[in-house]
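Note that this complex is displayed minus one protein chain, with the remaining chains in position.
This part shows chain A:
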Amino acid sequence: MTTATAATPPASDSQTPRKPVSVLRQALRLTRTEFTLFYRYQMALYSAALPLIFLLPLSVFEPYDVLPGVDTTVLSLTWFFPIAALTVGLSHVPNVYAIRRERLILKRLRVSGVTPAAIFTSTVLSVFSVVVVQTVLVAALLAALKEVFPTAPVLFLVSLALTTVVMVLLGVLIANFARNGESAQIISMVPFFLLIMLSGLFVPVDLLPDGIAMTIGLLPMLPAVRLAQSAYLGYDLFDGISNAEAATGVDLWLAAGPSLLILVAWMVLLTLLLRIFQWDPRVNK
């Protein structure tokens, strides 16, 4: 072992404690930059537009009523809201994080004193902003075509926010296992299609055996869809369409409790798992 020691260190007046910039300020500033990057990064615009593709089939099928005042078009449009969070979260975030890690951008931020919390929060805020814009567009469509308005807007926004957080954190964790942007996109397709297939629109969860239905209900997407649809339409849809009953106010919040808890549990679990996030490029390993 070799010891290399300074004999007489010079005096320095630079050792006064300095104040770290708050996580909130860093997160808001990074969010601003995310918007700048978003419109300069073509792939991000594609991710933002991608969920709108899911609306195209609606113009082909003849709608029919599934509940009083709710036809299949309305049900599909309300299904879109959490799907927007899923699509942006799992198509944009893993790609961006893998690329930024490989280019040492994330590490550069860390060595500049930016906290992981500020970095992740800025991603959540920017993705949530995109999801809100998409939501407003579809909500306007619902209002114009079907005169349907959100019944429980606060619950709806809470569900949308929770879904976005869960999807972004999932996207970040997927990036952890990808070597570059391309592999991140490929890897993210697996959970993306799994979650979209099990979101309640393509697979009739009500008709599946109880054990399987319960397992699907513990994944984040089905609770997210049911929360958004229930809050928007004013029905308790948590036990499926066939058992739906009109619900508002406290009754709706109480019915929404288990689904909210599932999303919160996912959020906590994924936040804890973020501790394993690798800031170093994986190509060097």
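Observations on the model:
Going forward, a contact is a pair of C-beta atoms (placed from the backbone, for glycine too) under 8 Å apart; a residue touches a chain by one contact, two chains touch by 3 or more; residues count from 1.
Simple rule for what comes next: contacts and distances are computed from a predicted model.
Not shown: a single chain whose UniProt protein name, out of "Cell division protein", "Sarcosine oxidase subunit gamma", "Cytochrome aa3 subunit 2" or "ABC-type multidrug transport system ATPase component", is "ABC-type multidrug transport system ATPase component". Residue in contact with the omitted chain (choice from A:Val111, A:Leu207 or A:Leu272): A:Val111. Which of A:Asp65, A:Glu182, A:Asp206 or A:Asp280 touches the hidden chain is settled by the complete complex: it is A:Asp280. Listed here are the chain A residues that touch the chain not shown: 1-6, 9-15, 17-21, 25-26, 29-30, 33, 36-37, 40-41, 103-115, 279-280.
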